[in-house]
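On to subunit A.
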Amino acid sequence: MTAPGGVRATAAIVARGDGRGGTSLPVLEGEGPLALRRTRGSGTEARVMLVGAMSGPLGGDHFTVDARAEQGAALWIGSAAATLALPGQDKAAARYDVRLTVADGAELHWLPEQLISAHGSDLYVGTRVDLATSARLVLREEQVLGRTGEEPGRLTSRLTVRIAGRCVLDQELACGPGAPGGWDGPAGLAGHRAVGQLVVARPEFATAPPAARVLADGAAVMPLPGPAALVTAVAPDALRLRRLLDAGLASLC
Partner candidate 1 sequence: MHLDHSHHGPSAVSADAHRPDGTRRALRIGLGGPVGSGKTATVAALCRALREELSLAVVTNDIYTREDAEFLLREAVLPPERISAVETGACPHTAIRDDISANLEAVEDLEDEVGPLDLILVESGGDNLTATFSKGLVDAQIFVIDVAGGDDIPRKGGPGVSTADLLVVNKTDLAPYVGSDLARMAADAKAQRGELPVVLQSLRSEEGVRDVADWVRARLAAWTA
Partner candidate 2 sequence: MSRAALLVLADGRFPAGGHAHSGGAEAAVKAGRITDAASLEEFCRGRLHTGAAMTAALAAAAALGVDPTGLDRAADARTPSPALRVAARKLGRQLMRAARATWPHPELDALAQRFPKGAHQPVVLGLTARAAGLGPEDAAYCSAYEGVSGPATAVVRLLGLDPFDATAVLARLAPELDRVAQDAVDAARRAMTDGVDALPARSAPLLEIGAEVHAGWPVRLFAS
């Protein structure tokens, strides 16, 4: 539960094919810590950066990002910097909801920088993706447990991906102090301080699914029960994690 005193911030993005081969952004509304900026896109694509105007989320905050790529749109969303989860003054948990919706024939890249769980923080991230049958998606989430040399905060992150209404991925990661036991043990993270997921969904995968592949001791490409694949990776730090996820993405292209 978020505390009444926390910051509530919402960002809304709607992208639409402009009929001339480009993508327009009829809705681009951010506020406070979720300020948005349109940057130069490439080709048909519209690019949007999340530019945090203040640090956060702090305990008690509730952020929501709602992005929709409508028919014909190619939308790319990144962030200018890592998101830093910090403790609040009243020990309350923070919440960050991400809703991504992609229509038939549209494409979304959701590639924010890392989420860093600072010591003492407590954050729940819920990411819900709804894809139409012929929608395309590249989504990356990276969790870094603690700033350098620091114990992590508590972080719970649930990622669900639906394609044509059917859930193909429902996965929750819980780590840090207070998380259910064994999260850092030999089954969980085994001391790794960076963990990430990359989801690629493409209609072509329905007929030609990608092969399962081990990328390294701590990373694998896994075809999901639907036209999508997940790359899961663990690494000692954010830099090495990014390399593994990049290698996973390259292997799916």
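How were these candidates chosen? In short, all candidates are chains of the complex that A comes from, given by their letters.
We adopt the following convention: contacts are C-beta pairs under 8 Å (C-beta built on N, C-alpha and C of every residue); 3 or more make two chains touch, one makes a residue touch a chain; residues count from 1.
Everything quoted here is computed from the prediction, not taken from an experiment.
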Among 1 or 2, touch partner of subunit A in the complex: 2
Contact footprint of candidate 2 on subunit A as seen in their complex: 158, 160, 166-174, 180-183, 185-190, 195, 212-214, 217-220, 222-225, 230, 232-234
